[in-house]
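Starting off with a structure, shown below.
Note that this complex is displayed minus one protein chain, with the remaining chains in position.
On to chain A.
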Amino acid sequence: MYDGWKIILGLVVFVVIVTLPFTMSVGKTYVEPKPSIDTPEIQKMEKKQCIEPKQYMREMHIKLLYSWKDYATREGKRLYVASDGKTYTISLQNTCLKCHSNKEKFCDECHNYVNVKPYCWDCHIEPKVGGLK
């Protein structure tokens, strides 16, 4: 094999780079994200449920927010009727965050875990701890 060492070196470098995401987390303890729903507003609720079922919100919340944004800004439709028939005002800042007033312990918990950095808070004002300021 001509230049065999070059090929092998290349392969080694390749394998190291490809496995980097795994090797880098070796030794780090796995902390499961635990978003907290312990806020005054949620405590007041009899049945602690978001506007839609938990699983749906987990998977779809960003898509839901995007649709909300389009309906509100483009079509002036500002009321959302959930699948259970309840009506909510379309607003991240005034509806979602009214209950989830603990952004750090709720939103950030998972976002940090999966290392996504949504830029919602560049404009939307996050509540002060313990309710909207």
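Going forward, a residue touches a chain if its C-beta (ideal position, glycine included) is under 8 Å from a C-beta of that chain, and two chains touch if they have at least 3 such contacts; residues count from 1.
The rule we apply is simple: contacts and distances are computed from a predicted model.
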Candidate names "Cytochrome C oxidase subunit IV family protein", "Binding-protein-dependent transport systems inner membrane component", "4Fe-4S dicluster domain-containing protein" or "OB-fold domain-containing protein"; UniProt protein name, chain not shown: "4Fe-4S dicluster domain-containing protein"
Which residue of A:12, A:45 or A:125 touches the chain not shown here: A:125
Hidden partner chain, touching residue among A:28, A:44, A:63 or A:117: A:63
Interface with the undisplayed chain - residues on chain A: 52, 56, 60, 63-64, 66-85, 87, 90, 93-94, 119, 122-125, 127, 132-133
